[in-house]
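Below is one structure, written out as structure tokens, with a few remarks after it.
For this view, one protein chain was removed and the others were kept in their places.
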Amino acid sequence: MTGIETIAADVWIAAAVASPLAAACAMLVLRRWAAALGVLGSLVILGAVAGLAHQLLLLGPQQLVVGGWDPPLGIRLRADGPAVGMAGITGLIGLFVGIYATAYLRPLAASPPHGERLFWPLWMFLWAGLNALYLADDLFNLYVTLEVVGLASVGLAALARTAAAVAAALRYLLVSLLGSLAYLMGVALVYAATGTLELRGVAAAPVGYAALALMSAGLLMKTALFPLHGWLPPAHANAPAPVSALLSALVVKASFYVMLRLWFELFAPLIGPATAHLPGVLAAAAILWGSLQALAARRLKQLIAYSTVAQVGYLFLVFPLGLAGGSLRPAWGAVLFFILAHALAKAAVFLAAGNVLKAFGHDRIADLGGAVQQLPVSMFAFAVAGVSLVGLPPSGGFIAKWLLLAAALEAGRWGYAGVLVGGGLLATAYIFRFFSHAFRFVPESVLCCGLPRRMEGCALLLALGSMALGLAADPILALLQIGLPETGAAGAGGAP
Amino acid sequence: MSALLYAVVGAVLFALGLYGVVAASPLLRKVLAFNIAGSGVFLFLVAMADRVRVPFPDPVPQAMVLTGIVVAVSATALALLLICLLRELSDRPREAADDGH
Amino acid sequence: MNGLDDTPAGDVMNASSPLLRRLAALAALAIGAGLAAAVGSLPEPPAALPRQVAAFLPASGVRNPVTAVLLNFRSLDTLLELAVLVLAATAARALSAPRSVAAALPPPDPVLAAFFRLFAPMALLVAGYLLWVGAHAPGGAFQAGSVLAATGVMAALTTRFAAFGASRWLPPALALGPAVFLAVGVAVAGGGRSFLQYPAASAGGLILLIESAAALCIAAALAALFLECLQGPLRGPAADPPGGPR
Amino acid sequence: MTELLGIAPQWLTAAAVGLPLLCAAALALPGRRRVPPQLVAWAALPAVMAAWLLPEGTTAVFGWLLLSARLGLDATGRIFLFFTSALWLLAGVYGTGYLKADRRRARFFFFYGLAMSGNLGVVLAQDMVGFYAFFALMSFAAYGLVVHTGDPEALRAGRIYLTLVVVGEIALFSGLALLAAAGSLAIGDLGAGAVPSVAMLLICAGFGIKAGALPLHVWLPLAHSAAPTPASAVLSGAMIKAGLLGWLRFVPIEAAVSASWGPWFVAAGAAAAFYAVAAGCTQSHPKTVLAYSSISQMGLITIGVGISLFSPAAAAAGLPAVALYALHHGFAKGALFLAVGLLQNAAPGTRASRLAWAGLLLAALSLAGAPLTGGAVAKGALKAAVALAPQGWAAALFMLLPLASVATTVLMGRLAYLMAGRAPGCGRPGAGMWIAWLMMLAPAALLAYAAPADEALSWAAIGAAAWPLAAGGALAGLAWAAGRSSRRIVSAQVPAGDVVVAYAALIRLAARAAAAVANSLSGWVPRVRLPQRLRRQSAAMAAAAESALGSWQVSGLLFLIVVVGVFLQALCAG
Partner (left out) sequence: MTFDNWLPLSILLTSLIPGALIFMIPEERRGLRTSLNMGAAVLKLALVALMVWGVRHEHVYETRLPLAAGLQLVLAADALSVLLAALSSVLWFVTTLYAIAYLEHSPQSRSRFFGFFSLCVSSTLGIALAGNLITFLLFYEMLTLTTYPLVVHRGTPASMRAGKIYLAYTIGGGALFLLAVAWLTALTGPLDFTGGGVLRRFADPHAGELRVIFFLLIAGLGVKAALVPLHGWLPQAMVAPAPVSALLHAVAVVKAGAFGIVRVVYDVYGIQFAAELGVLRPLAVLAAVTIVYGSVRALFQDDLKKRLAYSTVSQVSYIALGAGILGPLATLGGMVHLVHQGLMKITLFFCAGNVAEGAGIHRISRMAGIGRRFPVTMAAFSLAAFGMIGVPPMAGFISKWFLAAGALAAGEGWVIGVLAASSALNAAYFLPILHTVWFKPPEGPPPAAGPTPRGRLEIGWMLLAPPAVTALLALTSGLLADAYLSPLWWTRLIVDREYLP
């Protein structure tokens, strides 16, 4: 491990993983202070990630060798551009969703009084799992982090304790377990073939293909790409609003992040151009199918959940664009920027939907007339975030879509360019379908209960964040591309 | 040679478990099938450990198996709990059509 | 499960048509065959990692290589694994009703009670031994924890511990495991050592400390998981009216 | 002369055109009660002064106005300016008296001022855009005069007038654009370039509408009968001449190519002269008869223009003749119209009505070209110009002109017959009206004395001028006597504006066709609405597919298939 190994770097990485765990333990002990600890914890974690980002900008990719044992034996946590980017967006959204949750969960009648307080430890465990996942550089470590994230998400999804929510959570649990199992089998195969658990290039034996198939299928299942997306809409639509925001914005992206690492680093030599088009085709189908279902959705959170299914399609376009001939680095940068923009926008939209639900008592789109009058701030947040989801300028979503479009056109991939533009049109359709109801002028519609100001504030801040991302795209893109593997399909070994 | 046999048996158990998880309709049978698949993977891992005769069989797969078992246990427990909760919630006639939460 | 939502996960999961089962069987068969073929063509394993473990075993503070891997070389995995367990227990507590366990349990069975009085000390002894032997032979925190948990469950079933399940100190017990692990990890860091890098001399002691805390935490978690389930189905209709919306 | 009065040429031309505009604007402002409408009539004074005082060849350039507009005066311009401004002034004075009782007087004089400014602007304009701008202003403002009375016939006349004005404007726009593309905007240096034949056609048609050339004359009879008398006087006297001026300005007289256009002009003129008289005789309304007489006289002027197109020599004589004839016709026709107005108002048998009758007869005779009147002089000048035409044409025209005089005399007889049988008017026309009328009659009648005395007074000339008049008078007497005995001739009533009925039908047809095209086109715009049933079916199918995909069994199976798929795909691709 050459490079300047400043102790300071290790502290930030360790803090990024340890602080959420510590916060979780503290919350289990001091149950009454859970909410306060939650927000405080978010600030601490965000601080750690910010420090890490500063180090990254100064000195390039950082790393922490846990326990002092060098990688083949021990575990190394690597903090390069993508990892820090994802950790940063998780921190940002975690902070705002946390503040939102302090107001949202209090009067949750369905669960027992102490039930809502246990939201916080579960969320902290989820956060720890996410941070560990971004920084992991070891196959089995990724498995364990995937499990932490999976189980915590299931626990959170079932928090609403209604029959629909519990059924959806159970389905989600089974999906997650099936995926993890396949992943574990893949890891076993890789270990059997190479003898190490690191993300190094694996021999092209049939074992490599089997491992690729199992791990990829498992991760596709957990990321809910088109044919395997059945579990996502019920789970995200029936979970409480802050949980839906976390699931849609962050958790879905975590398993995609793992697949990104695997396909671009571990399995890169195995993947020929043809294989790379498999996820591309599924992605195109996802965009179209998700948008169609979102158009037909009758409830607002269902509409947003199906929008996630569609937007996940955009993510998987990186494989055909990056691996099949196109240059790697811009495609990476584009998809990571898309993840950031989508996370902010999707979280904002779910929080706004939560506000609508709390204020109107239901979220049936057809009966949401007069929403714009009653909840101007939330609806403005929904609009701004919707613009970013659709990919219209000046939002972050636009820059991401532009980068993907440029990559597609440079690689001469016409199909994907068409899908990108068509997806944007369909997204406009379902976002503004809601607005055509919300803008209806209903003179005397009255809300069932008022909203604390911070709930609308959080939604607005996240939406404006996704807009600001569009304007300050350059520095973030530079950060995201630090430490990316340079060359194209060959995908040389891991970060230097 | 016997390591290979156990590995193959592990693989078959894994496939069997997968079939069970997918095809079995009652929820409990799915969880059981999931555990069978899990044990299949663990058997495969242990078989891999046995192929190496350094003074002791390769400890890393064994550690992985231990961790896998703990994860499997916690997942199964959560699954069972959810199944109980689901049955209890759906027995009770659902009062308010509370669409949202 | 009645169709609460238009795509209810419940009943749809149970619907199974013979065609789907046959297709699933075919696919599973293909996967099994593929795996078997892959296993068949496995190259001779480069045993680099085991040799490294063997080389560094003396420095790890324990003699049992598995425990060394688990608690020293790949200690982060174990920490996260503990987190998974605690997380599952927390989720269980969040989802179940906060009622006293006593109300939920059937009247104690005298034979079981008598057997428990004999069994309890033995179990505790075995758990202690398992914890201790882990350092140089198969054993360790997880095995000890599961025995302890079994004892706990037996205790709950026989002597109707008052509010064991919902008692105040279960969550802190849950937090014990990861908290100690983290505390040690942070304590040793600094002074040229990275996170969780035990000093060679005190590695054994530290590992034992972590193992014992982990054992307690695992016992609490497993017991909690069982009792939360317990409260659910065993509750007879008479024992606890549905009460408010659950 | 102007230096004497110390007024720079720019200010005089600007005042000539600007003052009427200002007065009209004053009338339009809300506080219009206090502004006397008559003021507009006197606004023509600066134009009259300009006609007398402005030296020829002066041009005033207004760089900022439109596309650097240029106002100025040249030889033909002076003559036109003289009679136009006089006519506007006298008709305005007459109008104040004539409309004293009219409630909507202010609106009449508002449009009167605008039209006056447009007409004077047309005469003075030296650049194409300026000419076109004032021409448009005059045409659209005249609409207000035509529909002044507001009754259904006036509105119908107005609509027809407006349609033809718009067609004229557009034709002119295209024609002038074609000309402008050739050279600079100034009219002066127009003659040089070769004018594309399309441009010639458009310009001739555009000005032909205004000048009442044959197929496009339909609006004239309707408009004149609908408009109040002073308006008809000005319309017939001055505004039609703008069309003629347009021809003189824009048709390159000297250019060789236009020689081929000459015969067309002459033929059109002749046809107009005789057809108009035929149609005029059957009319029952005196002002319509006068309108048809204007068309016939303009036909004669067109012949004059046609001749001057033949050769530069002919042009040297032809142009002044045309200008003189236009001047005479302006005054004579104006006098006739005002006389008709007076007679309709004056009580029969009184001294005033007898004076009006005398004036009417004098003006009619002058129009017909009776010896010792202005008409004779004008006709003589025209005959002299015709002499210079190439041999074949000259002979035919020599025969034609006297016949035209005969026809005119018959038409005047018809007019007298109608005026005799008119309903008795009551009330006494004001003094202003008499003076204005007399001032207009004088130049028409006495023009002869202003012309060189010798050849006009020679007996041969008088004889030559006298016989067509005598023949015409005889014919009129015969018709009058026959008319008394039987009503038959009178009943063959040609509808005023004759061919307009055909045009109206044509336009309605075009409108219906356009509507059909538009509706079909709007249908063409892609209607994205799938049939309702198809949409509901596809929605149901999508929902069913979604619930299937949602079911555990299917997604589990798909998972296994994906595993196998990726494995096989990687295997064979690798």
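Letters A, B, C and D name the chains as they come in the text, with residue numbers starting at 1 for each one.
The rule we apply is simple: a residue touches a chain if its C-beta (ideal position, glycine included) is under 8 Å from a C-beta of that chain, and two chains touch if they have at least 3 such contacts.
Every value quoted in this text rests on a predicted model; they were computed, and no experiment measured them.
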{"item": "Partner chains on view for the chain not depicted", "value": "A, D"}
{"item": "Residue among D:Leu39, D:Leu99, D:Val147 or D:Met419 touching the omitted chain", "value": "D:Val147"}
{"item": "Full-complex contact with the absent chain, from D:Ala75, D:Ile170, D:Ala316 or D:Ala396", "value": "D:Ile170"}
{"item": "In subunit A, positions touching the absent partner", "value": "330, 333, 372-373, 376, 380, 383, 387, 390, 392-394, 398-399, 401-403, 405-406, 409-410, 417, 421-422, 424-425, 428, 432, 435-436, 439-443, 471, 473-474, 477"}
{"item": "Touching residues (missing chain, whole complex) on subunit D", "value": "28, 30, 63-68, 129, 132-133, 136-137, 140, 147, 150, 155, 158-159, 162, 166-167, 169-171, 173-174, 177-178, 180-181, 198, 511, 514-515, 517-519, 521-522, 525-526, 528"}
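Just so we're on the same page, only the chains that are shown with their structure count from here on.
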{"item": "Interface with more contacting C-beta pairs, comparing C-D to B-D", "value": "C-D"}
{"item": "Centrality ranking, top chain (CA atoms only)", "value": "A"}
{"item": "Geometric centre distance via CA averages, subunit D-subunit A, whole Å", "value": "79"}
{"item": "Subunit A and subunit C, separation of their C-alpha mean positions in angstrom", "value": "28"}
{"item": "Where subunit C touches two or more other chains at once, by residue number", "value": "1-2, 4, 6-7, 9-10, 13, 15-16, 20, 24, 27-28, 31, 34-35, 39, 42, 45, 47, 49, 53, 74, 77, 81, 84, 87-88, 91, 95, 245-246"}
{"item": "Per-residue multi-chain contacts in subunit D, two or more chains", "value": "546, 550-554, 556-557, 559-560, 563-564, 567"}
{"item": "Of all residues in subunit C, those that touch subunit D in their complex", "value": "6-7, 9, 12-13, 15-17, 20, 23-24, 27-28, 30-31, 34"}
{"item": "Subunit B-facing residues of subunit A, complex", "value": "108, 110, 140, 144, 147, 151, 154-155, 158, 160-163, 165-167, 169-170, 173-174, 177-178, 180-181, 184-185, 187-188, 191-192, 197, 238, 240, 299, 301, 357, 361-364"}
{"item": "Parts of subunit C lying in touch with subunit A, wherever the complex brings them together", "value": "1-2, 4-10, 13, 34-35, 37-39, 41-43, 45-49, 52-53, 56, 72-77, 79-81, 83-84, 86-88, 90-91, 93-95, 97-98, 171-172, 174-175, 178-179, 182, 185-186, 189-190, 192-198, 244-246"}
